[in-house]
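Omission of a single protein chain aside, the complex is shown with its protein chains in their original locations.
On to chain A.
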Amino acid sequence: MLLMLALTGCAVQVPRLLGHPPPDLPRQVELVRTPFFPQLELQCGPAALATALSANGRAIQPQALVDKVFLPGREGSLQLEMLAGARRHGMVATLLPGSLEAVMRETAAGHPVIVLQNLGLSWAPTWHYAVVIGYDLDAATFVLRSGTTERLELAFRTFEHTWDRSQRWAFVALPPGRLPVTATEDEATRALVAFERNAPPEAAARAYAAALARWPDSLVLAMGLGNARHAAGDKAGAEQAFRDAAARHESSAAWNNHASVLLELGRRDEARRAAQHAVELGGPLRETALATLRAIDR
């Protein structure tokens, strides 16, 4: 009895959500076309990831992901590697806010959501990755592709309890250029910076452009757009991105990169002025800006 008291402490969203569902939230969603890969042995991570990637047009078998996200010695997949595994297959993996409503809104937008659940107890954990593909407000259930079950209906409460014990960890994997509807600016940015690291630069540029359209005030996204375009060989596009970033933000990084690209374009005078401004702004990047200035005057 004591145990159950301890367990009931967490879930508070369900009654509120059922009592006053947001009016624009559909009553019922099920992404029936989401493929299903029954998990082999204990490999729910690769199966869940293959489900989400294939649903968004990146057809892949779980077996091909085992090498990338599965740790045989731990008989499971680490959360970080689930995100990295999605990225290695050309998808942007973005963490979602830990609310039931966010999970619902993503599925309503057509995005299957990978969730980490602790199906057991906090002191006897049974970690499990599954994919939420819909919900039914009237029946108060989520619909998941889970383990070896193609269509698992899980009561809101049960889902919330099992999800709560993973600190409500959930993400969507989308092709570059598409954004999760509920992601915060911070998480979307983090996802894109990580994506840029290994992605083809054209794909990274497309992803940054879409995110910058939603969050035009972000310096990181603006810099990412410039850097990705530059890496893709689009110097004119990079120049424009850095010019916009420098005009919007008094950032030595933006001015330095603008100067550097102007130099590559042979516009030495403009480059010098931009680099001088970057040096004036100073900060931890002063040395970099000075090096750029020296390169211009060489």
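By definition in this document, a residue touches a chain if its C-beta (ideal position, glycine included) is under 8 Å from a C-beta of that chain, and two chains touch if they have at least 3 such contacts; residues count from 1.
By definition in this document, contacts and distances are computed from a predicted model.
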Protein name, per the UniProt record, of whichever chain is missing from view ("PA2779 family protein", "ATP-binding cassette domain-containing protein", "2Fe-2S ferredoxin" or "Carbohydrate ABC transporter permease") | "PA2779 family protein"
Which of A:A50, A:M223 or A:L281 touches the chain that is not shown?
-> A:M223
Considering the whole complex rather than only what is displayed, give the residues of chain A touching the chain that is not shown.
-> 3-4, 7-8, 39, 42-45, 48, 67-68, 71-81, 83-85, 87-88, 116-121, 124-129, 149, 154-155, 157-158, 161-162, 166, 189-190, 193-194, 196-198, 219-220, 223-224, 227-228, 230, 251, 253, 256-257, 259-261, 263-264, 275, 285, 288, 291-292, 294-296, 298
